[in-house]
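One protein chain omitted, others in place.
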Amino acid sequence: MANSRFEYVKQFERENFLLPQTHIVIRVDGKGFHKFSSHYEFEKPNDIRALNVMNRAALAIVKQFPDIQMAYGDSDEYLFLLRRTCDLFERREMKLVSTFALFMLVYYVMEWNLEFADKPIVMERLPTFDARAVVYPNAQTVRDYFSWRQVDCHINNLYNTSFWSLIEKCGMTGQEAENFLLGTVSSDKNEILFSKCGINYNNEPEIFKKGTVIVREYQELQPTTDLSERQKQRVSKARKKAQVKTLHVDIIKDTFWEERPWLLE
Amino acid sequence: MANSRFEYVKQFERENFLLPQTHIVIRVDGKGFHKFSSHYEFEKPNDIRALNVMNRAALAIVKQFPDIQMAYGDSDEYLFLLRRTCDLFERREMKLVSTFALFMLVYYVMEWNLEFADKPIVMERLPTFDARAVVYPNAQTVRDYFSWRQVDCHINNLYNTSFWSLIEKCGMTGQEAENFLLGTVSSDKNEILFSKCGINYNNEPEIFKKGTVIVREYQELQPTTDLSERQKQRVSKARKKAQVKTLHVDIIKDTFWEERPWLLE
Amino acid sequence: MANSRFEYVKQFERENFLLPQTHIVIRVDGKGFHKFSSHYEFEKPNDIRALNVMNRAALAIVKQFPDIQMAYGDSDEYLFLLRRTCDLFERREMKLVSTFALFMLVYYVMEWNLEFADKPIVMERLPTFDARAVVYPNAQTVRDYFSWRQVDCHINNLYNTSFWSLIEKCGMTGQEAENFLLGTVSSDKNEILFSKCGINYNNEPEIFKKGTVIVREYQELQPTTDLSERQKQRVSKARKKAQVKTLHVDIIKDTFWEERPWLLE
Partner (left out) sequence: MANSRFEYVKQFERENFLLPQTHIVIRVDGKGFHKFSSHYEFEKPNDIRALNVMNRAALAIVKQFPDIQMAYGDSDEYLFLLRRTCDLFERREMKLVSTFALFMLVYYVMEWNLEFADKPIVMERLPTFDARAVVYPNAQTVRDYFSWRQVDCHINNLYNTSFWSLIEKCGMTGQEAENFLLGTVSSDKNEILFSKCGINYNNEPEIFKKGTVIVREYQELQPTTDLSERQKQRVSKARKKAQVKTLHVDIIKDTFWEERPWLLE
């Protein structure tokens, strides 16, 4: 039977090889996490155990793929920064995207069931994720992308902290709290938290205010160009062995990046 | 804090909206299934229970997304055919791809653990999948794509059946069986199976020879154009209610398609 | 000197091969034709000689590329429909686009200088064009694209005819004519033309009302699949020899297409 007669259909496949020498960021987002968090009764405004689950899942992914330089997450979203010269799956967009969505789910469920052995995830109420890949041509645009997400984390957390404090400390309804916060800027919310609820926002846990940074730490900058085969193996080994740290720090200012020049090599 | 300063980074995102009015085929492939099947000790050449797990996982996906008209699977691969006018996720390639890879994994694990309660899947030995989306502009190219896969199923199964029969019935080693089959065509293999192993290939189970077809069966052709809102709802309801059947039949010849004109409407 | 060290830069090239078996429409649009037509003093609302230049330029393109089945033009825009199975430049989008823009310019200038020997085009006042390629998966979408452009031709021409008639026959200023036509529908404009200017729009030249259709006419439908090499050559020869006609007819209704089944084969 001649299979060749039908093989022409392969010509219809389209593959997007992400532009070489650009920084690939893969962003994984929870889908329907509002419903998911209701069902599993997350604490408000932040459920520290659920956050830990997310962070450990991301950590497992970082450890699995040495091409990941760092990751940043908050709430139900995570960004993974791949090395500029990374060649994972030949930089095929669809492979990268489906793999990251899939592993996030796998590790999330695994870590959840360890953390919440009393209420394990049931198939009918699974968390799901989707992923996308974006390429950034230079250090500044990568940093601005991460800054954008950390600012967003701050804005959301300040709002949520204020909203839930007004409900829990001042006995407002959700609608009342929403109206009360309408039109307020950051300094207003800080003031409201302090005067109405006795909360100094600055003293809130860093994990809530800053989100979570997972970073591959090297002792020294790794060379990336003009390597012999033996050097390549040594660098690759170093990458796999590199310590992976979880932090809750500012990634908008220069310090974080200046201390880790390898991130944006 | 002005988030707008960083928001420009969204401009770097690229979205591929699959060409309207084309038939979308999403192909999901197992990754590393050779290792996976070794670890969980699949029967050779076909493990009917593992095949059933795969088929039930695909069935769950078909039921979940009424835009799927039919699916075809063999071994660790499955194709899903979406309606030509389907607008699932606005036809965004990355969303489609990451969602199908993810649901295949989820349902596979769920069905596996029901079927093989004695050897449930452990996190360290997960099956994984990747997915891709291909668009076909017309009925002929869609049919040729499915034909291509069914021919491939036939070729693989005939080879594997011959190979394992020579080992099990004639006491050959793997290497001997491989050498014996080298250069043989289909008719040779049929003859070998019959004379050497006493097997009439025609009597082998259809599920092995033809693979598995999952199809949404309607009583009548659904209109697809110039519908009023009320009509659209009625069609959508019909689609959700349509019986979903699992078959092991020829999809290369015309009969299958002629009996189901709605598939390629 | 090792050139190979630099050759990696070729990897950054991206090529878009237009989806096979779809109908390619290449649309060429004049750029800055308002200024161009002012400079060369086109007659208003339609300059028949300038239209003829455009149509002859398009005709030259149709004759040069036998893969073009038909073309449709109006004002400073032209659409070219390529055969569904056309393989011109391997369907590379950039080659198609740059070639069509370029030949439109070349032939336009050549035909202009023949028609307007008294006011040949000067380099400082060149017409320019840009081109884009769009693929349509089936006959209906192709027809709707052409219908869209012919409706547009009608709407523009009715407006322009009314506008310039009010100025020339009723002595209005441009501003007065514009205000007068504000909010009118087609039937209003027909009525205004008739009562105010004594013009029966139905009697206007078809070239203005319908635009221009250039079509490759065959005696019989050409087979397109499963051809031997000899048959292919015969079909290709027939295509080159096919008579090319210029018409000013309705392409929205079925008749035009039913009489020429080869167009959307």
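Chains here go by letter, A, B and C, matching the order in which they are written, and residues are numbered from 1 within each.
What we mean here is this: contacts are C-beta pairs under 8 Å (C-beta built on N, C-alpha and C of every residue); 3 or more make two chains touch, one makes a residue touch a chain.
Note that the coordinates shown come from a computational prediction; the quantities given were computed from them, not determined experimentally.
S.K.: Among the chains in view, which touch the chain not shown?
M.R.: Even though it is not drawn, that chain still touches A, B, C.
S.K.: Would you mind spotting which of C:Asp87, C:Asp144, C:Glu168 or C:Asp188 touches the chain that isn't drawn?
M.R.: In the full complex, the listed residue that touches the missing chain is C:Asp144.
S.K.: Of the residues listed, A:Gly32, A:Pro120 or A:Pro137, which one is in contact with the missing chain?
M.R.: If we include the chain that is not displayed, A:Pro137 is the one touching it.
S.K.: Out of C:Asp47, C:Glu93 or C:Glu204, point to the residue that touches the absent chain in the complete complex.
M.R.: Result: among the candidates, C:Glu93 touches the missing chain.
S.K.: Since one chain isn't shown, list which residues of chain B touch it in the complete complex.
M.R.: The list for chain B reads 11-12, 14, 19-20.
S.K.: Considering the whole complex rather than only what is displayed, give the residues of chain A touching the chain that is not shown.
M.R.: 19-22, 135, 137-138, 141
S.K.: Name every residue on chain C in touch with the hidden partner chain.
M.R.: For chain C, the residues touching the absent chain are 1, 3, 5-9, 12-14, 16, 93-95, 97-103, 105-106, 110, 123, 126, 128-136, 141, 144-145, 147-148, 151-152, 154-155, 186.
Simple rule for what comes next: only the chains that are shown with their structure count from here on.
S.K.: Validating interface symmetry: for the copies chain B and chain C, is the fraction of residue numbers used by both over half? Same or different.
M.R.: Chain B vs chain C: same; shared/all numbers exceeds half.
S.K.: So what's the Cα centroid distance for chain A and chain B, whole Å?
M.R.: The answer is 32 Å.
S.K.: Per the centroid of Cα atoms for each chain, what is the distance between chain B and chain C, given in Å?
M.R.: 44
S.K.: Would you pick out the residues of chain C that each touch at least 2 other chains?
M.R.: Within chain C, the residues that touch at least two other chains are 19-20.
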